[in-house]
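Here it is, the structure in full.
For this depiction, one protein chain was excluded, whereas all remaining protein chains were kept in their positions.
Labels for the chains are A and B, by order of writing; each one numbers its residues from 1.
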Amino acid sequence: MIPTFVYWLDIIGVAVFAATGALAASRKQMDIIGFGLLATLTGLGGGTVRDLILDRPVFWLRDQTYLAICLGVAVLCYFAAHLVQRRYPVLLWLDAIGLAAYGVLGAHVASEAGAGVIVAVALGVVTATFGGLMRDVVSQETPLILKQELYATAAVCSAALYLAALFLHGSATFGAAFAIAAGFGLRAAAIRYGLSLPRYRPREGRPY
Amino acid sequence: MIPTFVYWLDIIGVAVFAATGALAASRKQMDIIGFGLLATLTGLGGGTVRDLILDRPVFWLRDQTYLAICLGVAVLCYFAAHLVQRRYPVLLWLDAIGLAAYGVLGAHVASEAGAGVIVAVALGVVTATFGGLMRDVVSQETPLILKQELYATAAVCSAALYLAALFLHGSATFGAAFAIAAGFGLRAAAIRYGLSLPRYRPREGRPY
Partner (left out) sequence: MIPTFVYWLDIIGVAVFAATGALAASRKQMDIIGFGLLATLTGLGGGTVRDLILDRPVFWLRDQTYLAICLGVAVLCYFAAHLVQRRYPVLLWLDAIGLAAYGVLGAHVASEAGAGVIVAVALGVVTATFGGLMRDVVSQETPLILKQELYATAAVCSAALYLAALFLHGSATFGAAFAIAAGFGLRAAAIRYGLSLPRYRPREGRPY
């Protein structure tokens, strides 16, 4: 039985990542087809790579709902993005929701498929970050993972906490909610207060 | 039975995309191995992603003809590219042929594999655009899908018209020819006359 929360995580993750893709398209002043393309790439990219690695059927192949959501979100953003005062912050916050939700979802799917705990966390991070990474590479923005704030860290946190909850025989639904809240909270604090882990600093100001 | 036109679309698509990869290599003044690598990546990239997503055997794995075509085209371009007055326009036009042919081919393969109509159009677009996207990312050019003219739109048009022809019980071969002509014509008009769909414009000149 597939827990209900998995279905909703999927829908939410696809929708918010699709919205970040469409917002990136708006920043590049693309046409509506470009909105659809970038929304779809971002919304479905992470989960597609996860499914390919796990050798599962790609999740959007048999159920057209996912593509329909991406395209619907793209159309909505094309006509409504101007209502948003500043689009990049919105992109960041939506991306943060998707990051936490997909970190949990990726870990869940991988652990259902029998993966070990390190592999499951890694696939959570892949699911959470690859859609946004493709968005940033294609639209020639600096990938978010290169920036100062906690980014991949939030995905690691969500994935690991969810697996910890399963290990402690907690409810999967409750564990997922807790892990998403924690991952999102971490990323939100990082965006809001500029939190970061200590970054590698070269000694004596060497240029490289 | 595989219709003959599918085989030829494949060969033509691989050859023209390989040529665009080799032309990109010539613009970066790469050596002959770099020509081979970029020609192969561009020629086979889109179809490879399509086959991975559909969980089909990757099309160039059992039949070495495809790789041989890419390498042959790379060698030819290495020695003959200087005969071309201006190489970027040639790259654009060859890319336009490949775009239309692969849009139809991707939709055909996906619909044979039982995909729904939205998924089949999406896989047409993936097949048509991912080889060129990899070429542009690896050779550090601005991806064509970010540019002004109708690009992804032409691939959508080819894929959708082919599926419409099948739905109307038309001949697959005739439908393919029509869809390719329409997709290529659209892209050609866009290149030639600067056609474009209305692009997203932020209100009041906001910076982002």
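We take it that a residue touches a chain if its C-beta (ideal position, glycine included) is under 8 Å from a C-beta of that chain, and two chains touch if they have at least 3 such contacts.
Predicted model only: the values in this text are computed from it and were never measured.
Chemist: Quick one: say which of A:90, A:119, A:164 or A:189 touches the chain that got left out.
Modeler: With A:90, A:119, A:164 or A:189 as choices, the missing chain is touched by A:119.
Chemist: Just name the one of B:20, B:111 or B:139 that touches the chain not displayed here.
Modeler: Considering all chains, including the one not shown, the answer is B:139.
Chemist: Take the complete complex as the reference. Which residues in chain B touch the chain that isn't displayed?
Modeler: Touch set of chain B with respect to the missing chain: 25-37, 40, 48, 52, 57-58, 60-61, 64, 67-68, 71, 78, 81-82, 86-88, 137-140.
Chemist: Considering the whole complex, not just the chains shown, which residues of chain A touch the missing one?
Modeler: 52-55, 115-119, 122, 125, 129, 133, 137, 142-143, 145-146, 150, 152-153, 156, 196-203, 206, 208
To be clear about the criterion, only the chains that are shown with their structure count from here on.
Chemist: Any idea how many Å lie between the Cα centroids of chain A and chain B?
Modeler: It comes to 28 Å between the two C-alpha centres.
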